[in-house]
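Here the complex is missing a single protein chain, while all its other protein chains stay put.
The chains carry the letters A, B and C, assigned in the order they are written, with residues numbered from 1 in each.
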């Protein structure tokens, strides 16, 4: 039964993914078109930089098919996207699919490491603080997390760079050509995500501990370890996993700043740069991938929550 | 045999905020808001007046918090910035709150296509990275207060709408609302006496947390160079403009950073307090 | 659950392991020259980014400029001009191999020049030459002109004039990969970074360092961080505002040279606010160049009193006095031109307010410079609104005729002779529509002087034309110079400081000459 339920959920999420991806790509297209000013000038600026001139603007206009009606441009993109062709960048002339995929790999490696770090740390902190609500650890945690959440993430990154790259020279300060390049960006991301995520974890633990069954486990003679890992961990994970939706949004947003700070060619930066540069195929390609990523993460979280806690499956309306 | 029912229900529902919250939450934020309101009266120096000869001057008698790279008084700019940064942050929250409240109630009271539209739209926007949104709009429109405000509003009203809809729907399903309905009370009364007191702490909490988050968002956009138009003094833009001197003249960065920290921290504390209380 | 935890643990272990191995390899010194530039490689189109590949010593031109700023042979062994000045012969170097192993032939050069002629843009100089015909003559290529033009070799030093192997081009003539003749070839290319390795069959001297990694980074903070972290051996074009900070970190030294680039403002000469040279002079007097040079650029010598800097020894007049700020004189000049303060303190004439919007890029020194100009002009009653934007938006407002005043960072040394750029800006048909120079500015005296210069047959004619050009440019102020741009190269302690050439014309990074420190 759950297997069929999950299959249904997956099918729903796949449909949602297609819908959202097309919607986001279309939004990116509209964003490019809706901005004030001539699109050709923005493309030429991105291509030629300080060598821009009226002739290069005209060249950009012709080379990229901007002289055609907007609806034709959009229709052509949708048509080719259906067959897996995302076209070529209007700025660099490279394949959008290749470029976007490379950005995605950068973003993914940092996001996976950063979110994993944040998740592990959050659960550890969450249990440490939440097991004794309003205890010393809890109070210290609340203050530290409030302070941490009040520092802009770029300042966090700069502090990390100053210590580990410039001071100790352990890790690279920027770029993605050196081994371990992802550690500082991932740590910055983790620190930026930590306050909210650990608060979610801590509140989940507090909630669990407010339930009677952990105490009752002790009365039944079970050890704390067994209670935490066998009884309480899964229900506690549920709110944490359910938080993945906002988390992925925070991650992508945070990575834009981190990309700039560490000079990484991530997906968020790619989207913003290409929209500002009016690089329509690139903007739509990046939007497409971001949309799919968001829906995929949300879908995985949704299924994970249902697998972790089947009670949510059987939530039936009370008579 | 959990907690014995000695004081069951004697929840700390109406208790006064503890001293720590007042000291570190309400007071600093109130002080900052006061600074924002009274800013022009307090300023003795034009925050945009440059003295290139005093560029990057460290704190002194003439420049209490030092001068920035263009020789402007950092103290004056921090005060002027309170108006801009907090103003935008608070205005964004108020706009989102009003929109969210209206649409949230609509969705809660009219379970039908209105609810579907509001909720699905909220779902999609909430899944979108809000920072990306603000950055894009600011970048496309060349920065300034309007685009940032618009971006904040666009990305934040769904949060308020969802919260309002969810809490309102939950309150509408309670026995006391059912009883009030059966007794013949109208929607207005039920809303005022039963629903509003229930959702106020939630909204206060979200509102305060969002004010803090907005101050950070504005500063991040400023860091990317897409924020307000110069020479407007805004804390994030002040940091962004002087970030380069962080290690050589840290005072330029630290003063606005401290202002951001104080605002965000106190807003977070207030938000956390209300969210723990509900 | 177990798999989940296992995956998590494995990824962490992996991360730590790669980090550890990474720092180990780094400590050992893999001997890759790490170079960083504030400009990213945006595309492969020759018009866009060919100068990148020339600077990286991947692609070469017929004629080049040595670090001292003089013309030097590269793919052309030598060149000569006929007595009538119409026929230029370039003798192509023998035995030059492209990175794909194919040989450079005069025919390839001829085809390349034919392609350059068709480009017809201001950023591809060869297209501006009055070429009548190109033909192969043995090992030489002969370029025949319609009229005499003195700057042909100079124009062939332009970035887009690089000679690439035929295999570089796709069928439609666009560049799909960069296969040049330089001492380095591209191993892996990307948007923000390129890996280079020495090309063993290079015709000239082998580079000292075999492997180079180039990173383009637009954020100045990132560049400074990389330099301070010892991650960048050379930062080529370190931003002015970062110089003190990077040098302060102790393990990096900075070389500096004043370039042919000017930071200044240009105006729309057709606009009521700037149609009179007096108004431009008033604006010039309102600016505190010394203050800006010291406070924002950390170099008092950067304050510009004329358009062309010391990078052009024959063109720079060292005897000119500095332009001192004089607010009173500026006010007086504007009053003379009919501008009276309005009720709000802003000048006005015939219902026109002296107020306009200026588009500002996001580079820190440009943003600060704009804010300084804004504040200084406010003191003489001119209101400037700043708007974040880029040069594309400036050009758009130029084409729409809405631009009043813009900021420029014009490089007059794209080729060794500044006249090449001055012609583009002030004498060509397309002049007056560049986002870097005087808009709607026309002065017949300047145009005739420029034309006389390029057609001059004697030294005396050349000198006379030059003096005439300088006199007009420095008094008419179509571009108001504020500060000269300093080119900074930060050099890490891994690199031999003296081996790094520094190039005032920003032609090349000269990385093939760089040596490791002993």
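In the analysis below, a residue touches a chain if its C-beta (ideal position, glycine included) is under 8 Å from a C-beta of that chain, and two chains touch if they have at least 3 such contacts.
As a convention for this text, contacts and distances are computed from a predicted model.
Going by its UniProt record, the hidden chain of the complex is named "Peptide/nickel transport system ATP-binding protein" among "Phosphoribosylformylglycinamidine synthase subunit PurQ", "Dihydroorotate dehydrogenase electron transfer subunit", "NADH-quinone oxidoreductase subunit K" or "Peptide/nickel transport system ATP-binding protein". Across the entire complex, contacts from the unshown chain go to A, B. Contact with the undisplayed chain is limited, among B:19, B:41, B:61 or B:183, to B:183. Against the chain not displayed here, subunit B makes contact via residues 1, 3-6, 8-11, 13, 174-176, 178-186, 189, 193-194, 197-198.
Residues of subunit A that touch the chain left out of view are 211-213, 215-222, 226, 230-232, 234-235, 309-311, 314, 317, 319.
We take it that only the chains that are shown with their structure count from here on.
Among the other chains, the CA centroid farthest from that of subunit C is the one of B.
A straight line joining the Cα centres of subunit A and subunit B is 22 Å long.
Distance from the subunit A centre to the subunit C centre is 38 Å, each centre being the mean of its Cα atoms.
Shared contact sites, meaning residues of subunit C that touch two or more other chains, fall at 221, 393.
Of all residues in subunit B, those touching 2 or more other chains are 142, 243, 247, listed in ascending order. Contact residues of subunit B toward subunit A in the complex are 2, 124, 126-132, 135-136, 139-142, 212, 216, 219-220, 223-224, 236, 239, 243, 246-247, 257, 260-261, 263-265, 268-269, 272.
Within the complex formed with subunit B, the residues of subunit C that make contact are 220-221, 224, 239, 241-242, 244-245, 248, 288, 291-292, 294-296, 360, 362, 364, 367-368, 370-372, 374-376, 385-389, 393. Every residue of subunit A that touches subunit B in the complex is listed here, in rising order: 20, 23-24, 31, 34-36, 142, 146-147, 149-155, 158, 162, 199, 212, 215, 245-246, 248-254, 256-257, 260, 268, 271-272, 275-276, 290, 294-295, 298.
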